[in-house]
Every structure is written in structure tokens, then in C-alpha cells.
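Of the protein chains in this complex, all but one are displayed in their positions.
The block that comes next holds subunit A.
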């Protein structure tokens, strides 16, 4: 079976000469959640918009489930649902009518039972006859999702699904995404909240300056690039780091009260037990110890800075 989405050598250059995307290759497997990470203006939304047909591209090919988006437009487009970043709705329409409209637009026969199911899933059924303008911001966002799901797509794009959304709604959104995945939906989301990608994604792509810098399995990325840190709070301050501890390249902080040891999380020998052993030999006592693992955010910042 072909990949649900396959992109080759995609490029977008605006008339002004600005290159929004350059040489993007990407293949998405069925059923995965893929997070596209990048700072503002990196090209995330442009990439999604080109796949969905709302922005023209200047180079490359795209196919959805093996259907070229130019030559088999209908077959490709029908499989895609898009939830854009901005809420854009006909404020005078009712919830039910606007969702029905979307289903029809994508060429599907009416299916009241299915529409009821998605509206119930999104806690919108009670509001089905309300006009959009009467709804809260969170509800409007859910209407956008209901519209995108109305034609039973196989591939769902969520462009910054939780930008400007409160904590509870963000948790709800994550739960919804997981539920959709359980049903076999493939989801591509863009975000600049690393927490979101870390929480949900199977794979992560980092985009900056219109180029896809890396595509990796999230856990592998965390293992590969993640650093761990051991922080020791000492009982008595040290003036300098003793020469006997030089091989660990420690950092002394907070007036000599804190020793920080950074090490590679995936190394066979972390050097941590040996360090603690040597310290007790030297008689350096500590009150507390703490270890931390770098987040996707640290990795991301690191990558973007390196590329810059």
C-alpha cells in the first residue's frame, strides 16, 4: 500500500523571490501522528496549505494514498481534512448546516447518523441548531474540526490546533487526537508548542527557513539528542573543582554549592556511579541530588540554532 502522503522535492517561491519552501521530501505512513515543528514563519502552514490546495507550489510532486494531487485531484482531495489555524466560519449559519455543507462539498452523500456521531464526540450536539456567532471560541474551534471530519477523511491536518487555547481545552484536544488515531486516522499537526509534539507525536519533523531539517521517530530523537544532567547540592561550598574530578568536566554553580554534570543519556557508561564514588573518596558530601532529561524543546532550540 502506498504511503498516505508522499512529498518529493517540494518548493514554493513567491513572486517577490522569497523562498517559503525548498526541497522538501516527506513520507507519512498510515495511522501515525506526525508533528511538524518550527518557529513562526518557518514554512509549516505553507507546507500544509500546498498539500491541501489553498496555496500553489512552484516545484515538486505530492500524492495522497498514491493519487497525484494534480492528476487525480478528486481522489486525493477527498481523503484530506484540514483544520486551519484561524477560525473561519459563516457566522450566520447553524452548526448542523455548516457541517452538512462541508460533507456535501467534499462529494459525500448526506449521512445524518455519522454527522450526529461526530457532533456528539465533539460535545456539539446540544448546540447543533445554534448559530455559529452564539458559540464560544472553544466551540467554534470544535466546529472547525467537525467540518474537517465531516467527509470521513483518512488524513487530517491540524494547523496549530491549540494556539491560544486554555489548558483544559488543550487537554481535550489531545484526547480527541488520540481517539481519532485509535480509529486509524493519520494526523499531521503543526505546532510551536514542543510539549504538544512530545505528548502526542510518533514522529517529529523540524522545519526552519523553508527546509525540513530533520525527520525522526520522536523517542529515537529524544534518545539520540537528549542530554541528561546530574545536579548535586553540596553540604559545604567548594572554591574550585578538585583536579581528581577533572575527567567529568563538571560545572560549579551558585557560589560553589552546586556541581553540575552533563552526560549523554544513551551512553553505555554514564560515568555517574564512578563520579559519586570518587566524590565520597574525596570526602565531598552532598545534601541532595537531582537528575533531569532534556526536553524536545531543548533539542529543537539546539537544532534551529545550529542551522542558523
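Keep this in mind: a contact is a pair of C-beta atoms (placed from the backbone, for glycine too) under 8 Å apart; a residue touches a chain by one contact, two chains touch by 3 or more; residues count from 1.
The rule is simple: contacts and distances are computed from a predicted model.
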Among "Transport permease protein", "Tat pathway signal sequence domain protein", "Peptidoglycan glycosyltransferase MrdB" or "Multisubunit potassium/proton antiporter PhaF subunit", the UniProt name of the subunit that does not appear here: "Transport permease protein"
Hidden-chain contact residue, picked from the options A:105, A:175 or A:274: A:105
Contact with the hidden chain (one of A:29, A:90, A:117 or A:219): A:90
Residue touching the undisplayed chain, where the options are A:27, A:54 or A:302: A:54
Per the touch definition above, residue among A:8, A:75 or A:121 touching the missing chain: A:75
Absent chain, residues of subunit A that touch it: 14, 49, 52-56, 73-78, 80, 82, 84, 86, 88-93, 97, 100-109, 147
